[in-house]
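Only one protein chain is missing from this complex, and each of the others stays in its spot.
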Amino acid sequence: MIEDVLGLLSSTLVAMVPLLLASVGEIIAERSGVVNIGLEGIFVLSAFLSALTAFYTRDPYVALAVGLLVGFLSGVLHGVISVYLRGDQIISGVGFNMFAYGISIIGLICTWGQHGASPIVAKMPFIGGGFLFFSPLLILSIIIAIVVWYWLFRTSSGLKLRACGEDPRSAEAMGVNVLRTRFYATLIGAMLTGLGGAYMVVGWIGQFTRYISAGRGFIALAIVAFSGWNPIIAIAGSMIFGFFDALSLYLPVKIQLIYPRMNLTSTSYVFRTVPYIAVLITVSVAFRKGRMPRDLGRPYIKE
Amino acid sequence: MLRTSLLEIPTSIIISFLLGFVLLLSLGYDPVNIYKIIIFGSIGDPDYLLIRSTPLVLTGLAFSIPFLTGTFNIGGEGQFYIGALLSLLAAYTTKSSLMAIAVGTMAGGVLGALIAIIKVYRGINEVVSSIMLNWILYFSILFSITTFLYDPLIPYQSVPVPLDARLGCIQILGERVPLIFLIAVCVAFISYYILYYSRIGYCMRVSGLSPKSARYAGFSPELSVITSMVLGGAMGGLGGSLLVIGHTYTIDTTMSALYGMGFAGIGVGLLGRNNPIGIIFSSIFFSMLVIGGEMAELRAGIPTELADALIGIMVIALSMPYIYRIVYTYIRSRK
Partner (left out) sequence: MSFVELRDIVKVYPDGVVALRGVSMEISEGEIHGLLGENGAGKTTLMRILYGEIRPTRGEVFISGRKVSFRGPWDAIKNGISMVYQKFTLVPTFTVLENLYLPLALMEKGTSIDDVRKRAERLLDELNLRVPIDSFVEELPVGVQQRVEILRALLLKSKILILDEPTSVLTPIETKELFRMLKELKKAGITVIFITHKLKEVRELADRITVLRKGMKVGTVNAAEVTESDLARMMVGHEIAVVQRPSPSIGEKILEIRDLWVKDDRGIDAVKGVSLELYEGEILGIAGVQGNGQLELAEAIAGMRRIERGAIFLNGREITNLPARLRYRYGLAYIPDSRSVGLVAEMNLTENSVLTSLSEFIRKGRIKWSNAVRRTSEIVDRFNVVTPSLRVAVRYLSGGNQQRLLVGREITKEPRVLIIAEPTHGLDVAATDFIRKILLDFRDKGKAILLISTDLDEIFQLSDRIAVMYEGRIVGIGRNEEFSPEKIGLLMGGVHAQDISS
């Protein structure tokens, strides 16, 4: 019994890392007024490229750095399109997801000749052992969340950034360079997501698979809204959804032990819906328009 | 504006093909050969091309109709899935293709209405709610297919659509034309009619272009949002329905035939400049790419995801109308 609880806890702690990194990153971007639907694409792309790196260098830490780089470049693309070219943020995000997914699968097939998954690559070690374990990146991501919270809410540069997302006109009048701030915020957000994508391979699953992301980018978007754009609450949010993630793998196994005739795969599908239902309900019931940055998603046009 | 619109279509296609060219080169393939296969790969089998285009026509409409009203329907995936599932159920139980289509379409419409209502009355952004519903429906349908709709006789598939409910091809002028494509074309024309010749279509377009003017004229932008989402959702549902009763006749347990149709519809809609007639053509173009991609896999070994990547680039290129305006005014001022 205790092993089950610990096992579940460990799975949660492991699963929450990419969600936390991406949602904190997106909180930064959205607080400045830019929405990045392409998180899913960044996850997949950075997962693939870090798997590739880890495969050839056998060093998971270099792979993490590559993940940051992928995030950086994606952030530049989205930043330029959304901030300077006043492109439609949602459409370009959707397009990026399609493109990133396509390129990553092409890469998978061309590099290793596999359609489903890459070979296992070098992984980062976990902390702890036995039934309770977690990744060192968990500590890092929690620290990042706390630091970002402090930065956004207790420093003047964080205030600057938030002003861009609430009322860019007034921010500009008070001396803030809105376009530049939004661009940098998008960059940082994308980099954190890229790190999360790399983690999925070298810190968790150990290989790149076709469905490695499975909508986690969108769950991160939901966590952002769910947490009221607050990084500390995002920790709790990621934990909750990481828990559902872990649960969706754990429960079917358990249920099958009790009812051997039930199909494992199908029951797991039911549980996979839970995080999304939870988000939908929470957001419908508890959503207060006041919490969302007022100018989110709107391009800022200087007069 | 028409001029810049027309400029965007070939530009985005050219950009994506250029980038694809570079990509293929760097992966060690022969781009010229691959492009030849992609572009000409579907010529041999025109009715297959039209069958594949059908769902895209509908998911394109599912995105574009609400888009013209200022709403993002990213929920095309979910509407497609639920249309497919409920059509399958209806066909299986009533053995009537008409019932199947009706049920699927209405299911999509209800879903669209749901998204619109929570947007209008609770202020929930339609992108978040749509994506959540997409995933909920994805897994729910996977569950349904692998449990009570599972076909014990044929593995990896749901129960098939009964023969009576299936829609095939009909003969027109000596050519085999898929009935579902004709239905899709009719729906596209009806959409065009609604958008440009009916009162509600006019109200929707005005609300999308200038909500203030809509209020001035006495229209209700909120009503337009809901109407457009009901229509858009219905289109998505119809798309899923037609796929199931006219093409695959079943839903496979990985839902591979359904997955991505809604998102591709966004590309189809954008490339067709959100015009129903344009969407007919862009959907044929897209499915040409997709089929070509499948042929390229068979003959040259390049994965089908190439088509996804190319489409993705096109969508990104189409998200920046402002840049074309800049280029256009620049060229004009130079003259």
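Order as written gives the chain letters A and B; numbering starts at 1 within each chain.
We take it that a residue touches a chain if its C-beta (ideal position, glycine included) is under 8 Å from a C-beta of that chain, and two chains touch if they have at least 3 such contacts.
Values in this document were obtained by computation on a predicted structure and should not be read as measured data.
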Check: shown chains touched by the absent chain are A, B
Given B:R122, B:R176 or B:R215, the correct residue touching the omitted chain is B:R215
What does the interface between subunit A and the hidden chain look like in terms of residue numbers? 156, 159-160, 162-163, 166-167, 169-171, 173-176, 290, 294
Had the left-out chain been drawn, it would touch subunit B at residues 1, 193, 196-199, 202, 205-206, 209-210, 212-213, 215-218
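As a convention for this text, only the chains that are shown with their structure count from here on.
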Rounded Å distance between subunit A and subunit B, as computed from the means of their C-alpha atoms: 27
Mind pulling up the subunit A residues that touch subunit B in the complex? 37, 77, 81, 85-88, 90-92, 94-103, 105-106, 109-110, 115, 215, 218, 221-222, 225, 263, 265-267, 269-270, 272-273, 276-277, 279-280, 283-284, 287, 289
In the complex, subunit B residues that touch subunit A: 23, 27-28, 72, 74, 118, 122-125, 127-129, 131-133, 135-136, 139-140, 142-143, 146-147, 263-264, 266-267, 270, 302-303, 305-323
